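The complex appears here without one of its protein chains, the remainder shown in place.
Coming up: chain A.
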Amino acid sequence: MTAHTPQLARLERSQGAAHVAMGMARGAVRLRDLAQRGSAKAFLPHVAGPVPEIVFLNTAGGLTGGDRLDYSLTLAEGCRAVVTTQTAERAYAAGEGTARVTVAHQVGRGGWLDWLPQETILYDGAALDRETTVDLAEGAGCLMLETVVLGRAAMGETVTRLAFRDLRCVRHKGRPVLVDPLAFDAHALAAGAGPAILGGARAFATLAMVGPGAEDALVRARAALDEPGVEAAASAFQGKLVLRLLAPDGWPLRRQVARVLASLRGRDLPRVWQL
């Protein structure tokens, strides 16, 4: 029995990589390349209007120790796109090893990316190492969201064992302009009720806008932070707008995030968000 266990564990691990490239052709942003393998897929639902929507998904139905998932998008000069994930990502108890997720987007000169993945739900015992990088060319910008929920409140779950590292990095012409590395392990969770950590919140999100017009959006962003039960604040500096948001559970946070996004973007949320 024991002799077979490691092999079985290896077989259960999922691997996936999906890459999408968009470029201008005949006056519109169009698909140039789509490469997908393993558990990672990408598709472009039909949307009205000039800004395409790209949806990534993990067909493995969640992440566990040793899984590997890569999403990437390349936007050519002058292209705008809205990119999201089809459902919430779930990181289950890891067993052995760590799940690794890499998100690497590139935005060409004067382009704009909305990277609005749905939330990540961390189960007790999850081990997830995620790195999200957005490389901006001259005059390019992005809006990026990351929402994390610790366990499922409705199931009465409490997360006490965790190895979660979540790095966001935005570079402009190769120089880092936003580096936001969050990590929660058992020690941080044990301190999680502390008012400098999470104040007992189970759901938290970071929303950042980088690029032309980002600082001007501060007043609009602050005016939209009014969801009961959600604590949130915004700051604008150095061509960036950064928001931190926390709530006792995922649902009020999702409503608040949707409202801020509506205010910042002035258009509907990606259809797969289903609010």
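Just so it is clear, contacts are C-beta pairs under 8 Å (C-beta built on N, C-alpha and C of every residue); 3 or more make two chains touch, one makes a residue touch a chain; residues count from 1.
To be clear about the criterion, contacts and distances are computed from a predicted model.
Considering only "STAS domain-containing protein", "Urease accessory protein UreF", "ATP synthase subunit c" or "Polar amino acid transport system permease protein", the record for the omitted chain gives "Urease accessory protein UreF", by its UniProt protein name.
Contact with the omitted chain, checked across A:Leu44, A:Ala104 or A:Leu182, is made by A:Leu182.
Against the chain not displayed here, chain A makes contact via residues 165, 167, 169, 175-184, 187-188, 191-192, 194-199, 204, 222, 231-238, 242, 244, 246.
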